[in-house]
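Take this structure first; my questions come after.
Every protein chain except one is present and positioned as in the full complex.
Here the chain labels run A and B in written order, and each chain numbers its own residues starting at 1.
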Amino acid sequence: MKASRTMFVLLGLTLAASTSFAEPKVVIQYDCIPNYANWGGVTAAYEKKTGVRVPPDMKGSSAAMAALDAEKRNPLADVAYYSGAIGFQAAEKGLHQPYKPAAWDKIPATLKDPEGRWFAVHTAAVAFIVNRAALKGKPVPRTWDDLLKPEYKGMIAYDDPTWGGTSYTLVYGRNILMGGTNTDFGPGLAYFRKLDSNIVHYPRESVYNDVLRGEIPIWINADGNGLKMKYVDKGDIEVVIPEDGSVSMPLVMGMVAGAPHAKETKKYLDWLFTDEAQALFAEAFFMPVIASALPPDLASKFPSNKEYEVVRDLSLADMSAAANSLKQAWLDQVKNRK
Amino acid sequence: MVVLGSFVNTSYLGISSEQWVSGSEGLISFKWFGYVFDLYGSHMLFSLRLALLSVILCLAIGVPGGYVLACRPFRGSRALEELFMLPLSIPGIAVALALINAYSVIRGKWWLVLCGHLLYTVPFMLRVVTNTLRSFDIQRYEVAARSLGAGFFKRFVLVILPNLRHAMIVGSLLVFAVSWGEFNVSFLLNTPLHQTYPAALFATYTSNSFQVSSAATTLFLMVIIPVLLLIQRLGGSELARVEQGA
Partner (left out) sequence: MKRPILLIMILPALALIFSLLVWPLALLFVSSVQSTGNAIGAAPGRAGLSLSNYVEILTDPWYFGALVNSLWLSFSVAALSILLCLGPAWLLVRGDFPGKSWIRALFTLPMSFSGVIVGFLVVIMLGRIGFIPQFMESLTGRAFLSGSAYQFTGLLVAYIYFEVPRALLTLESSLKKFDFQLETAARSLGAGRWQRFFWVVLPNLWPALLSTFSLTFCVSLGSFGVALIISKRFALMPVEIFQQFTGFLNTGLASAMCIVLVAIAFTVNYGLRMLSGRREVPSA
């Protein structure tokens, strides 16, 4: 008698545990880091509005593209988010299907693919995110050359460019700024080789937590992340646009070819360009691509226009074409040369 | 030597627990707990369900299996037992990679994660069961029961199972604890829709602020520490024999 009672309990538990694994309405987005560009807030708002879940995903741009590539025959994802160069590359590889979101005409021509295989949702600029408290009195670096100074030894980090698109953009961008070209990586890589002695390590995932705590004092990454640390998380952070030049980074999305939830995905993409969603991106200090959606109170918190003058826009096509060879060259010459 | 060893370890444990208290400044306001729940609540639920399912399946697989291995050994059963224990020695990521490679078609399904968990939890249940069965002469009871006319099934349910009750409870707790904290295999097998809580913890350690990661970790510990304490109270020595055999 006791045995059968326990049996029932167990059976009940089994049923409870295994049911409701049925999938609710979902859109799967690769590279949907909650604390990056406020994807957490954006997806929460969307779920509240429509009941459709977009679960968090921690892949970096290159990792997302690699996953799409691996799943080509049996796509699991509906949409992916990347740094511009990688998104462009993914589209070139045929991993995306063309789709023009409802607000198509409002997106600037330079920030979208004519056929709709990729389009920018917001933009950022490469900056130094500096934890002033962690510097312990040392001056805040203002230029790329400043970073080479020995006083910053063991204090700097930038993500592994073979994983994250932001870092790939900054490596490519620095090369161009120093006079290199799409095929000549010499100047840029020479710089990064020198910088290596000041580098703590090359993270393969976000180090937002570490930088905010001061574990890593200087992070070369998107300005938006630093601004969020400063204004939302109230860290003692300064976001520095390098005075000797920087590069802008459009952050793009593309609808995956063969997306399992195509209908829901299209609605989701449409919604991302509404003022409501764009303003949410702005809350994490990523510049909305639909300029009119930027709330004025947030606009004042971005660095001044004057500082942004040195930021160059680069051709995504060029960046994408050089991607494989630059990544490999970086691996060979900077990371693995020990 | 004795004193030093124990002192070092206890103090280390003490310090690290204290770290959590001191590091979780924002914890007093429950705001961060709410944030974690919003964002990763589904992860927690998934991990809980996995743990529960693991317990049930381990009981179903491990108890009969353990009985056969302990009470009805046959040629090669020792080797088979070793085989069952094998996953514990093999790197989790290798197991995960092997599963993905072999069953790439079902990669997107949530129960592949469960399979990984089972590989790592069934050995524990098996061990606890076989240890108990071997520790006292169960054959005598069985013979007695059989001589009184009890059939196999009746013997199993009325003689074996009650004696295994304690082992099953400890085993279930162990399985639950292992499954709840499992990261090595799960990380690679997670699907976008269904992810385990330790994977969520990893996400908070990297991309979120310290307040969020502290809150998330506290929630994790709140589930596992009671379980571990319960295991200790119920069967500290069982645990020892399980570990030794592995």
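As a working rule, a contact is a pair of C-beta atoms (placed from the backbone, for glycine too) under 8 Å apart; a residue touches a chain by one contact, two chains touch by 3 or more.
Remember, predicted model here, so these are calculated numbers, not experimental data.
Interface note: of B:F30, B:F136 or B:F152, the residue touching the hidden chain in the full complex is B:F152. In the complete complex, the residue from B:V55, B:A177 or B:A215 that touches the missing chain is B:A177. Residue positions on chain A in contact with the hidden chain: 62-63, 66-67, 69-70, 134, 154, 162-163, 200-204, 210, 213-216, 323-325, 327-328, 331, 336, 338, in rising order. Mapped onto chain B, contacts with the missing chain fall at residues 1-6, 8-10, 12-13, 15-16, 19, 23, 60-62, 64-65, 67-69, 72, 80, 83-84, 86-95, 97-99, 101-103, 115-116, 118-119, 122, 126, 152, 177-178, 180-184, 187-188, 198, 201-202, 205, 213, 217, 220, 224-225, 227-229, 232-233, 236-237, 239-241, 243-244, 246.
In this text, only the chains that are shown with their structure count from here on.
Here the CA centre of chain A is 36 Å from the CA centre of chain B.
Chain B meets chain A in the complex at residues 38-40, 42, 49, 52-53, 56, 59, 105, 107-108, 110, 157, 161, 191-195, 202-210, 212-213. Those residues of chain A lying in contact with chain B across their complex are 3, 10, 13-14, 17-18, 21, 23, 26, 28, 30, 33-36, 40, 44, 53, 55-58, 71, 74, 76-77, 203, 205-210, 212-213, 233.
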